[in-house]
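Here the complex is missing a single protein chain, while all its other protein chains stay put.
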Amino acid sequence: MMTRKITYQKAINEAIRQEMAVDPTVVLFGEDVAGGEGSATGEDDAWGGVLGVTKGLKKLYPDRILDTPLSESAIMGTAAGAAASGLKPIGELMFIDFLGVCFDQIFNQAAKFRYMFGGKAETPMVIRTMYGAGMNAAAQHSQALYPIFTHIPGLKVVLPSNPYDAKGLLISAIRDRDPVIFCEHKMLYPMKGEVPEESYTVPFGVANVLQAGDDVTVVALGQMVGFAQQAISMLDGVSVELIDPRTTSPFDDEAVLRSVEKTGRLVIVDESSPRCGMAADVASLVATKGFNFLKAPIINVTPPHTPVPFATPLERYYLPSPERIADAISRLASTKENV
Amino acid sequence: MMTRKITYQKAINEAIRQEMAVDPTVVLFGEDVAGGEGSATGEDDAWGGVLGVTKGLKKLYPDRILDTPLSESAIMGTAAGAAASGLKPIGELMFIDFLGVCFDQIFNQAAKFRYMFGGKAETPMVIRTMYGAGMNAAAQHSQALYPIFTHIPGLKVVLPSNPYDAKGLLISAIRDRDPVIFCEHKMLYPMKGEVPEESYTVPFGVANVLQAGDDVTVVALGQMVGFAQQAISMLDGVSVELIDPRTTSPFDDEAVLRSVEKTGRLVIVDESSPRCGMAADVASLVATKGFNFLKAPIINVTPPHTPVPFATPLERYYLPSPERIADAISRLASTKENV
Amino acid sequence: MTGTASGTIPAAELLQAYRTMRTIRDFEERVYKEFQTGQMPGFVHLYAGEEAVATGVCDVLTPADYIASTHRGHGHAIAKGCDVVAMMAELYGKATGTCKGKGGSMHIADLSTGMLGANGIVGGGPPLVCGVGLSAKVRGTDQVGVSFTGDGGSNQGTFLESLNFAAAMNLPVVFVVENNGYAESTASSFHQSGIDVAKRADGFGLPGVVVDGQDYFAVREAAAEAVGRARAGGGPSLIECKTIRYFGHFIGDQQKYRAPNEVADAREHRDPLKNFRARVTRAGVLTDEQLDAIDTEVAELIDRAVAQAQAAPFPAPESALEDVYVSY
Partner (left out) sequence: MTGTASGTIPAAELLQAYRTMRTIRDFEERVYKEFQTGQMPGFVHLYAGEEAVATGVCDVLTPADYIASTHRGHGHAIAKGCDVVAMMAELYGKATGTCKGKGGSMHIADLSTGMLGANGIVGGGPPLVCGVGLSAKVRGTDQVGVSFTGDGGSNQGTFLESLNFAAAMNLPVVFVVENNGYAESTASSFHQSGIDVAKRADGFGLPGVVVDGQDYFAVREAAAEAVGRARAGGGPSLIECKTIRYFGHFIGDQQKYRAPNEVADAREHRDPLKNFRARVTRAGVLTDEQLDAIDTEVAELIDRAVAQAQAAPFPAPESALEDVYVSY
C-alpha cells in the first residue's frame, strides 16, 4: 500500500524532521541551513540550505537548526566535539568539494577518536554533504570525493541513489554511533519515489539488488544507478544483475561476490575519479576475492582522470553516460569464456 | 664507478642544494625548515627541518630557505601562488597527516589551475612531505595518505624507496612544470645507497624493475620495497619479479602489465589503507587491462582498515611484514593454473 | 574637484575608471537578463553594486601585479583587464571563452593580465597572494598581490591565517575585504558579531582601514596607500570596503532575508556610478557628454560580447581530456 511519492530532497527533510521529533539531542547546523540569521528586516528560514533541502525545519526546531559563520573547520569540529559530549549532531558541509578546508576535523579527529582513545569514545555524528556533476557547477562544485572518505578507517560513507533509501539511510545515519558521511547527489534532489510516511531505517552495508540477472553484474552508485538502469533498458538479450551498494563503508562484499559468482562478469559504474576511486576499490575486491568466478576482464566505467569541466558538452563527455555503460555491458556480455 | 654511499636524507638535501644552485627561482619554505627564526639569542638553521633533512641549506641560501608561521594553508597557498607567478617553490608539509588543514590549496587550487583556466596556467611546485609508519608516531603522524593525492587529477605523486631515486626523482620534481607531491618515508631517511654526486634525474611514470622473475610479480612501494626484498630473500624456489612503480601518478601501467603477462600472478604490497588505496588501484588496473594474463587471484598485502596504532606490537601487526609478504608470494606461487 | 586624492587623478584615468565601472555594471545586468533565457548554465554570482571596489583597487595596480578573486569574480576580472568578450563566451561555456569553456563563471582567470582566478572556494585566494608576494620578493620585483574576500570569507581560517602569515613574512600583499553585509543569506551582524573586519588586522600587526566601498575615490586612495606601502617593502595591509550587492547571492536567490527596499534605496543613494558621475561632473573634471559616450560604447561592447558568445562554437567534447597537466 505504499503509494505516496515524494522527492529525494523531501525524503531527506522528512528524515531529519522525524528524528528531531523523537530525539532532542539531534541538532543540525551549517551555513544557511535555515538562512536569514542576523537579518533585522528579512525572513528567518529564508533559504533552508542552498538548495532548500532543510527548508521549514527552523520553524519547528528554532533552537536546534542553526545557521553558522562560514567556517567549515569550526562546523566539522563542532559536530565532532558535540558528538563526543552528548549530542547527535548533523553538521552540513555544503558541497563535498569544500572538504579541503576542514578535512582534519573529520579524518584525524572524529574518525580516529574511538581508536586513539582505546575504544572509550563514541562520536555519533552525521555530515550531510552534496556531491556530483551534471549541473555545470564546474571543477570546485561537482566532485564525487567519497573515495577519500571511504579510504579513512573510522568513517562510514553513505550514498543514497533514490528517495526511499535517502530517508531510511539518513535515519540510520543519525541513529548510528559512529561518524557518518552522508553524500547527497545534487542531481537527485528532484527525483521522485515511493517513501513511507512513517519512520524506517535502511541498514548500512546491505546492498540493494535492483534487478536479478545471469549474464553480467553491474555495480553502480548514486546517480550512476539511474544511468545504469537507462543503459540496461537500451539493451536486448542481456540478463543484467544490477547492484547498488548504498554504502561504500561498510561495503557489502558478499552481495557483489555472490552476484559475480553467478554471472562471471562485472561492470562497475562510478562517478568518482578513476585513480584510487570507488570503481578501482570494487574491482580490487573481486580480483582478490572473487577471481575464480570471473570469466572476463572487469570493466570500470568512470569519468576520465581530469577535473570536472564546466560547459555542457564537456561535462556530458566527462560523466559516464548511459550509452557508454550500455556499450560496456554488451561488450562484456559478448566476450567468450576466458581461457 | 659509482661508489659513494649516502643516506636517503642526504640525497634529498643534495637534490635541493644542487637545484637551488642552478635555478635562482627555486625556494624552499615551511615550518622550521631552517629553524631558529626570530630567536634573538640562539642559532639560525637550528633544526633544518624536524628530522634535519634540510639542515645546512639556510647558510647557503639565506633568502630562499624560509621558516614560516605554523599555517599550512598559507604555506601551500604560497607555493601555489608563487608557482603561478614565476617561482619554482618547494613547500613543506611537515607530515602528510596534516593535509587536512590545507588540502584545499593543493587539490582545488594548485591541482586544478591549469584545467579550470583552459590550459593557460603552469604551477611548477613541489610539496615535500613525510609519511609512513614504523616510528610509534601513532594515528596522526604515521599515515600513508598518498592515495588521496593520487586520486586527484592534476597532481603528480612520487614515492622514492631508496637514496638514488630520492635524489633523481626530487630533481625531476623540482624541474617539473606541474604540481608534484613528493612523499618521503620517515623510516627510510637513514637508509644508505649509492648516489652519484652530480645532478641527475629519474623520470616520472617509469617503474623500477628491481629483479626479474617468472613466477610471481610483486609490486611494492616506498618502505614496502625493502620489506618485499626481505620477503623474497626468505623464499626458496620462487622466481619473483619485483617492481617499484616509483611514482603513483603518473603510474607505469605498462611495466606492471608486461610483468603480469609473463608471470600470471600478482602480489601488491602497499602501506596505505586498503579501501580505495594504492593496492586496490593496481589490482583494478590488472583486473581490467591484464585480466587475461592472470592465472590466480591477485593478493593485496596492506595494513588493515584501522588507524595506525601506537604501541610497538600493534604497529608491527599493522604494517605488512616481510613474513606476511613472503607468505602471500609463496601461497600464490603454489596455486595451480586457474580454470 | 572637491576634497580627497581625486583631485590629483588625471581626467583620462577617471574616464577609464568610469568605463570600467560601467562595463562591470552592464556586463552583470546583461548576464542577469541572459541567464533567464536558460542558455547560460551553472551558478552565477553578480558583482553589480560593488563596482567601485574592484575598480578603485585595480586602478592602482600595474599589469604585472596579481589579484586573487572570489566566486563573485566578474568585476575583478574586468577591472584587472580581462577581455569582456571572452568572459561572456566563458559564461556560455563556449570554446572561445577565457577558459575554453572549462571554467565558467567561478573560474575565470587570465594570468597574462595578472588575474589569478575567480575562486569557487571561499577563502581560497588569500593564501595564493601570499605566494605572489613571496615570488615578487624573491625575484626582486616590486609586484604586489591583492586578494579580494567577502565578509563571509573573512571568517574562514585560510583568510585569517594568511593575514598573520603575510605580516610575519613581510609580504607585499593587500587584503581587500568586500563587506556587503551578507554571506549568502546570513548577515554579518550575526556571522561576525557586527564587528569591522578591519579590526582583525590589529591582532596580526598589519594596518587595517574601513572605507566606503561605494566611493571610488575613497577606495582608490586607501588602495594607493596600501599598495604603495607593499611596493616599498612595508608589508601587508587590510582594507575593508563597506559595499552592497544589487542582486541575490546567485541568480535565482529569492532574497527573502533582505528588507524589500534595501537594494532600491542603495541604487538610489549609494550607487557607485551615480556617485562618481556626480563627483566628477560637479568638479568639472569630466562632462556628462563624455560619460554618456562611454555608456554608449560599453552598451555596444556588451551587445557584441553577447552576440559573439551566442554565435561561438561549443568546445569539442574530447577537449575535456586536455589541459590537465603540462605533461604526464
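Here the chain labels run A, B and C in written order, and each chain numbers its own residues starting at 1.
By definition in this document, a contact is a pair of C-beta atoms (placed from the backbone, for glycine too) under 8 Å apart; a residue touches a chain by one contact, two chains touch by 3 or more.
All of these numbers come straight from a predicted model, not from anything done at the bench.
Of the candidate positions B:11, B:26, B:106 or B:137, contact with the hidden chain is made by B:137. Residue A:27 is the one among A:27, A:130 or A:145 that touches the chain not shown. Contact with the undisplayed chain is limited, among B:193, B:309 or B:322, to B:309.
When the full complex is taken into account, the listed residue touching the unshown chain is C:164, out of C:164, C:179, C:214 or C:243.
Listed residues A:11, A:33 or A:84: the one in touch with the omitted chain is A:84.
In the full complex, chain C makes contact with the omitted chain through residues 155-161, 164-165, 167-168, 190-195, 197, 199-205. Listed by residue number, the positions of chain B touching the unshown chain are 31-32, 35-43, 46-47, 50, 67-74, 97-98, 100-101, 135-141, 304-307, 309-318. In the full complex, chain A touches the hidden chain at residues 25, 27, 29, 63-64, 66, 68-69, 71, 73-87, 89, 104-105, 108-109, 113-122, 153-154, 156, 176-178, 205, 250.
Assume only the chains that are shown with their structure count from here on.
Of all chains, the one whose mean C-alpha position sits at the greatest distance from that of chain A is C. Rounded to whole angstrom units, the spacing between the C-alpha centres of chain A and chain B is 30.
Once the centre of each chain is set as its mean CA position, chain A and chain C turn out to be 36 Å apart. Among all residues of chain A, those that touch two or more other chains are 73, 97-98, 100-101, 138-140, 304-307, 309. Across the assembly, chain C contributes 97, 99, 101-103, 107, 119-121, 157-158, 324 as residues in contact with two or more other chains.
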